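Left out: one protein chain. Kept in place: all the others.
Let's turn to chain A:
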Amino acid sequence: MLSPDLLVHTVVQLASAAEPAGLMPARQQMALSLGWHIILACFGVAFPAIIFVMHLRGIRRDDPVALELARRWAKVSAVLFAIGAVSGTVLSFEMGLLWPGLMGTYGDVLGLPFAFEGLAFFVEAIFLGIYLYGWGRMPPRQHVLMVLPMAVTGIIGAYCVVAVNAWMNVPTGFRLVDGEVTDVQPWTVLFNQHAFLQFAHMWVGAYMVVGFSIAGVYAVGMLRGRRDAHHRLGFIVPFVFASVAALTQPFVGHVLGFGLDERQPAKLAAFELAETTESPSPLRLGGVLVDGEVRGSIDIPVLGSLIAMNSPTAPVPGLDTIPEDERPPVNLTHLAFQTMVGIGTLLAAGVAWFWFQRRRGRDLLERRWFLRAAVAAGPLAAIALESGWVATEVGRQPWIVHGVMRTPEAVGDYTSALWWLLGISTVIYTAMTVGAVVVLRSMARRWRAGETDLPSPYAPPVEELQR
């Protein structure tokens, strides 16, 4: 006979069997394209400000080293922004191609921030063109100011995009009446309460990724014995940006977490790997959930309550309080979250140590171990950023809009043929990555060899012509 247990079991099975065939490939497709773009988006947000500081220094102090660095970075940004622009376009298309259920139903609710993001990107692209091609064609003092609009619009654009994501986590600005979306308030979405903190977290993260990555390039040079003013300056300016960001990030992240137990209890439970509600809750380092039991974690008593709930006793609501069909993939969420926090803590400690030693008159740039760590910091920051996005996105599942629309309702009507798209996309993104790396490395090589202008070789070299 049908026992309630069996019935529930069967329904759950049916639900997963009824999962659209296109759902998994659509998810992976989005993860690939978003995960790839986000690194370049970081450069769009943070690089202009760093270039501006370097360029301004060059002009103010009449410093040829700084000017040359700014000039090279501008060329690097030309390559990065180009592939950032096209990979961002991919996302615009995919919003509709992969998630017509979301866009068709909520397009007019979530769309306005994207309109402003579009404006910001427009201004950024225009001034990028003016700045890049303005070298030597404009008065220097006027020319350097062309970076500023890019720096500002990068921030506005990031805010707008993150505002939409914040809305997906904490939907607002509309009412559902008999399944129909009514009373749409687009400005409430643009300025939703959660947007600012989430943006701050991403913004600071962008400075970490870009600052550490660029500093790392010059750390490599110093490790290879190139210890000139060029390398020291090229290291220190982005490293200052990254340091401020790395030291700020733990606080921003912590404040962002306030009230997560009420906003998205399932996400918090997954972050903390809280299978049951314990008072006080431990901090679980590592570990996975296997058959409903936590395995292999290191538990530090009370700390979980302190960090997540700001209280020595308040329990982290466990997964047992969440209906089974509303739980996210716990292990991935938990491990991604802790990867982010772990790396963030490590980077903050690292820069704190560097500046502390510097105050004491010790320059860690003389130490090879520090330079090696500085080289690793860029990729580590990128991993932390990706992990953070995995944690928040996977942690929101099964919802695409928390509590309102499930991801399977949003996905387009595709067969498993959609996996082909993922395969092709993987090839293209790999090729683009290889292309960017090859081109950027060749630029660096030619700069080291003393070239400055890097003319493109459309014709065979002259000597070949004469032969």
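Couple of notes before you dig in:
Going forward, a residue touches a chain if its C-beta (ideal position, glycine included) is under 8 Å from a C-beta of that chain, and two chains touch if they have at least 3 such contacts; residues count from 1.
Simple rule for what comes next: contacts and distances are computed from a predicted model.
In the listed set "Cytochrome d ubiquinol oxidase subunit II", "ABC transporter permease", "NADH-quinone oxidoreductase subunit K" or "Sodium:solute symporter", the entry agreeing with the UniProt name of the missing subunit chain is "Cytochrome d ubiquinol oxidase subunit II". Within the full complex, the residue among A:A49, A:M95 or A:V237 touching the omitted chain is A:M95. Which of A:A115, A:L176, A:A229 or A:V290 touches the hidden chain is settled by the complete complex: it is A:A115.
Of the listed positions A:G179, A:G225, A:P323 or A:P457, the one in contact with the omitted chain in the full complex is A:P457. Among A:I59, A:A125 or A:L335, only A:A125 touches the chain left out of the display. Take chain A: the residues that touch the chain left off the picture are 75, 78-79, 81-83, 85-90, 92-93, 95-97, 100-101, 103-109, 111-112, 114-119, 121-123, 125-130, 132-134, 137, 149, 181-182, 184-187, 190, 412-413, 421, 428, 432, 435-436, 438-439, 442-443, 445-446, 454, 456-461, 465.
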